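Quick notes on the structure that follows.
All protein chains but one are shown at their positions in the complex.
Order as written gives the chain letters A, B, C, D and E; numbering starts at 1 within each chain.
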Amino acid sequence: MKTYEAVGVIETLYFTVAIEMLDEMLKSSNVEFLRKETTLGGKLITLFVGGSVSEVSNAIELVKKLGEGKHINHLKNAIVISKPHPEILKYVISSEKIINEETLKVNN
Amino acid sequence: MKTYEAVGVIETLYFTVAIEMLDEMLKSSNVEFLRKETTLGGKLITLFVGGSVSEVSNAIELVKKLGEGKHINHLKNAIVISKPHPEILKYVISSEKIINEETLKVNN
Amino acid sequence: MKTYEAVGVIETLYFTVAIEMLDEMLKSSNVEFLRKETTLGGKLITLFVGGSVSEVSNAIELVKKLGEGKHINHLKNAIVISKPHPEILKYVISSEKIINEETLKVNN
Amino acid sequence: MKTYEAVGVIETLYFTVAIEMLDEMLKSSNVEFLRKETTLGGKLITLFVGGSVSEVSNAIELVKKLGEGKHINHLKNAIVISKPHPEILKYVISSEKIINEETLKVNN
Amino acid sequence: MKTYEAVGVIETLYFTVAIEMLDEMLKSSNVEFLRKETTLGGKLITLFVGGSVSEVSNAIELVKKLGEGKHINHLKNAIVISKPHPEILKYVISSEKIINEETLKVNN
Partner (left out) sequence: MKTYEAVGVIETLYFTVAIEMLDEMLKSSNVEFLRKETTLGGKLITLFVGGSVSEVSNAIELVKKLGEGKHINHLKNAIVISKPHPEILKYVISSEKIINEETLKVNN
């Protein structure tokens, strides 16, 4: 599994807001899109990006400004986790896809 | 994976409203229907269309007018993303179907 | 895939209300039941029927009268889409079942 | 697929309330438990039973009395559908399990 | 399928509350943990335990006292079903796991 010096996590209401913020982060900063999470309900979507501390910090700052510039700010949270514990990386990247692969391997 | 000059994303309450808007977009503009997302809860549905910047912009403008013409406007968001970052296209089109295919391939 | 001259879509709170309306539509009009959607949350259920413009219109009118005749009207939306764009038919009928079939075929 | 002269459908908040009502229906009336639906959200659960018109009517009357006898009545709806349209039976009984069987058969 | 003289069902908001109550029931009473249900939404979780009428009744009484002893009582319902109808046992224990097994068997 690839590791990242920092992980950025944003949570916003509405898929449109999330995709607009992701597009801006990817165009303006050297971060990678890691995963989305849409199962918490209440119209909430969570996005994870990874990269260097400075690049992830830039991306998260940009997202905060984008949210504040809107008539209604649907952004709920935007954080940077520096030097995440290895379990966090597993936790962030580990989607259902990964779990299914492991499950199938165990049963072969 | 096919690429698009622009991606349009709309979010509305109610499936009926979404399907009526999609039908109007497809009949009036040269856009393709890419994907729907229905997992965020709270009666929300998200639709993605792709095409040229002008065609997607036309479609999104039409949707906004349709919403404003209703007694209650259930449309929550309608955006155009021009020249989306390649990861966005992967993110938009990548449905569960795509993920399952990849998972199965890895395990063959 | 079969095509329909018109598609009717109703959205109501509660499964009981939906099934009662569907039974009345099927008994009174020459329409076919196409699909249900129950993933939007908030107790909402969406039903799709197909047929000729006049038969689908009759069914949708009946549903509206049924809703208005109740102490509390749980019907949220009831629409007719005439001559739906072919993508709409694919969108309406395409359930998870269809997607799974395709996924499995791709991997054989 | 087995057919039933009548189908009873109840909707209530809370699984405990649903299971208590189902136990009473099955002990007091000659009805069969057909299916449960728990995907609509908002703590709602829907139960389907089948049998003769008189037995299903007895079961549904019992459920209404049980609800009214409680400090808070969590029962939202309880209906009898007499001589349901054949599509309704397919719609009621057709759970994910049935769909999966068909999907797998198609791909063998 | 194993049968039980009685089934206890509790419903509470929050997973933490549920697991604390389950631990207390299992440590204090001779009951078996049968299944959890987490799909109804609204932060609700349902737990099922089985055993003799007296042991299940003890467990359910304990849970009620635990709930009443808290600053905020998140316990919504706690019931004992004595001599449950056989269909109830099938309904309680029958989780997705069981259904999947049957589905796969049918297709072998």
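Criterion: contacts are C-beta pairs under 8 Å (C-beta built on N, C-alpha and C of every residue); 3 or more make two chains touch, one makes a residue touch a chain.
It should be emphasised that the depicted structure is a prediction, and the values quoted were computed from it without experimental measurement.
Colleague: Could you tell me which displayed chains border the chain that was left out of the figure?
Modeller: Even though it is not drawn, that chain still touches A, E.
Colleague: Going by the contact rule already stated, which one of A:5, A:24 or A:37 would touch the omitted chain in the full complex?
Modeller: Checking each option in A:5, A:24 or A:37, the one touching the absent chain turns out to be A:37.
Colleague: Can you say which of E:6, E:45 or E:88 touches the chain missing from this structure?
Modeller: Of all options in E:6, E:45 or E:88, contact with the hidden chain holds for E:45.
Colleague: Spell out the interface residues on chain A facing the chain that's missing from view.
Modeller: Here the touching residues of chain A are 9-11, 37, 39-42, 44, 46, 76-79, 81, 84-85, 87-88, 91-92, 99, 102-103, 106-107.
Colleague: Which parts of chain E face the unshown chain closely enough to count as touching?
Modeller: Against the missing chain, chain E presents residues 14-17, 19-20, 22-23, 26-27, 32-33, 36, 38-39, 41-45, 96-97, 100-101, 104-105, 108.
The definition used in the following text is that only the chains that are shown with their structure count from here on.
Colleague: Cα centroid separation between chain B and chain E, in whole Å?
Modeller: 41
Colleague: How many Å are there between the centre of chain C and the centre of chain E, using C-alpha atoms for each centre?
Modeller: From the centre of chain C to the centre of chain E is 36 Å.
Colleague: Could you please state the distance in Å, as a whole number, between where the Cα atoms of chain A are centred and where those of chain B are centred?
Modeller: From the centre of chain A to the centre of chain B is 21 Å.
Colleague: Could you check chain A for residues that touch two or more other chains and list them?
Modeller: 41
Colleague: Hey, how would you classify the chain contact layout here, line, ring, star, complete or other?
Modeller: Chain contacts: open path, no cycle.
Colleague: Judged by the touch rule stated earlier, which pairs of chains are there in contact?
Modeller: A-B, B-C, C-D, D-E
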